[in-house]
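A single protein chain has been omitted from the complex, and every remaining protein chain is retained in its original position.
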Amino acid sequence: MSARALILAACVLLLAAVPPLAQLAGQLYYIDLIRRVMVFAVAAASLNLILGYGGLVSFGHAAYLGVGAYAVGILAFYGIHNGWLQWAVAIVASALVALVIGAISVRTRGIYFIMITLAFTQMLYYLGVSVEEFGGDDGMRLKVKSQFSGLIDLNDPVAFYYLVLALLLAAITLVHRIVHSRFGMVLRAAKSNEARSRAIGFSPYPYQLVAFVISGAICGLAGALLANHTAYITPAFMEWTRSGEILFMVILGGMGTAPGPALGAFALLIIEDLLAGWTEHWQIILGPLLVLSVLFFRRGLAGLLPGGGRHG
Amino acid sequence: MNLILVFEQLLNGVQLGVTLFLMAAGLTLVFGIMNLVNLAHGSLYMVGAYLAVTAIDWTGSYLLGTLLGLLGTLVVGMLVEVIALRTLYERDHLDQVLATFGLILFFNELVAMVWGRTALFSSLPSYLQGHVEIIPGSIYPLYRALVIVIGLAVAVALWYVVTRTRLGMLIRAGASNRTMVAALGINIRLLYTVVFGFGALLAGFAGMLAGPIYNVQPGMGELILIQVLVVIVIGGIGSIRGALVGALIVGIVDTLGRAFLKPLLGAFISPPAAESAGPALASILIYLLMAVVLALRPEGLFPAKSGG
Partner (left out) sequence: MAEAILDARGLRKSFGALVATDGVDLDLREGETHAIIGPNGAGKTTLISQLAGNLRPDAGSIRFAGEDVTRLSAPQRARRGFARSFQITSIYRDFTALDNVALAVQAHAGHNFRFWRPARAQRSLRDPARAVLEEVGLGARADVLAANLAHGEQRQLEVAMALATRPRLLLLDEPVAGMGLEESQRMVQFLSGLKGRRSIILVEHDMDAVFTLADRISVLVYGRIIASGAPAEVRANPEVRRAYLGEEA
């Protein structure tokens, strides 16, 4: 195994070791914290597909977190607690929303695309705020977590933790397989040189749209996970500032690399956690930090690994 | 629902429209000329509002306070340009979006630290309170009417400067061919700083005007920024005319929608359904409008010919 693979394997082992270690140290808080980071890592991995490999700068990915979360929340509200059903709906609903948003936005270029995806996510936020049944601005509690007929109890923090870890690894693997498949090669080619792609016979639009939908679907799953993690669902999940955070995770971690999104999620959320513990006004430090990272640290954390930031 | 009410809401829509225009004009100018996406434009709006309120309180004079506030915003804008944005001109849009996003976090927190998180009260001098009778039977707040007039005046002035003056010519030339303008001996850096400062001034002005009408609080910039982005997408990037048309359309549609959609719907569907569907639909109306415009004209209504 290459040095890179060894390091990544070690990271996975470390993640798996968190619950027992935390229990030993009596610091159960870390199970919660790392689990939350991993949920966002799933979201970041989904964005990496279209951003890192597809070149689509979506500033609206939080929308799918919201759709997934609300799918779980709304079904639970009406007494449907079956996890299989809830999560399936979360994924499908997110895919559909991504299809609609994507069909309109993917046609556009560059800065328009950024603005439009941003506008749509905020639109969903306002929609969430205005629907009073589901709590409006305050959101709603998830009193009963998704039920999986005895297979796993999400109320058990450790079991839930391992589920999220497994899903994170699955998401990363899925994205990895996709970007190296025939489909993925076309997507990446379109990002690399659109004129050349058209000249050999590829129309980028269908590929980008499909990638957009897949990305939305995976992010919807992250939304379902988030709903269960926080046991509370609010429109704030869909705010554009959240989209910005996910975007930063992908960039900080190294876009267009497999471990990038996870690394970025960890980096950003841990830094936020540390700063928040230090001062109530942590954003005034985070803001400039982010600016500096954009100016001077563009390759991201994955670029520090042996093998560099190069995607295969 | 009487005609007078519709008329008043229409005026409100125009008032929102000119506020959006002031913001959109600055943003689209900066994008068109410097190819810079500045999400922190909303922060300048916020800074403008806060500085104005503070200066008015401090000097006791509305006019003097306003002037100081605007000056302050101009200075802040130029400082931001010199310190943080210069390096971004060469970078791609993603980098610009991310960096200016970081600036938003910074400014929101800065404002919260200095002024606190609760909304500030922005008072109007007595001579600006009161009402005017625009059409018989309808009294409209004087201040809002003034905002409309001022906003439209700025639009005309802007049009004049951009199309009829040497500075405007430089600006348009710079937009289509930077290297050429630089080769002609024009100091591009200075031009950029001036343009950015001007955009900041417009944003600060919008913020100052909006203070008494909307809430002055951290995060106020982002609320309006999203609407401004919708305006720019609808109107077309890089175009002042598009910014005006788009802003008026968005302002009017949004205001009328919020005011009349629920009662309108109530005429067709059951009242309880209209009760929830109305506000929901009203809140997303401008986005639906944007989607429709994009489906028909992906470049917006009046895209500037010269690419950024």
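Going by the order they are written in, the chains are A and B; count residues from 1 in each one.
In this section, a residue touches a chain if its C-beta (ideal position, glycine included) is under 8 Å from a C-beta of that chain, and two chains touch if they have at least 3 such contacts.
Just so it is clear, the structure is predicted and the values come from calculations on it, not from any experiment.
Colleague: Given that one chain is not shown, what are the shown chains it touches?
Modeller: Visible chains that the missing one touches: A.
Colleague: Check the options A:Val210, A:Leu226, A:Leu263 or A:Ala302 and report the residue that touches the missing chain.
Modeller: Missing-chain contact among the listed residues: A:Val210.
Colleague: Out of A:His81, A:His180 or A:Arg299, which touches the unshown chain?
Modeller: A:His180
Colleague: Would you write out the residues of chain A that touch the absent chain, in ascending order?
Modeller: Touching the chain left out of view, chain A contributes residues 177-178, 180-186, 188-189, 192-193, 195-203, 207, 210.
One rule holds in what follows: only the chains that are shown with their structure count from here on.
Colleague: In the complex formed with chain B, which residues of chain A make contact?
Modeller: That would be residues 57, 59, 104-105, 107-108, 110-112, 114-116, 118-120, 122-123, 126-127, 129-133, 240-241, 244, 247-248, 251, 281-284, 286-291, 294-295, 298 of chain A.
Colleague: Going by the contact rule at the top, pick out the chain B residues touching chain A in the complex.
Modeller: 31, 37, 84, 87-88, 91, 93-95, 97-99, 101-110, 112-113, 222, 226, 229-230, 232-233, 237, 276, 279-280, 282-284, 287, 290-291, 294-295, 298-300, 308
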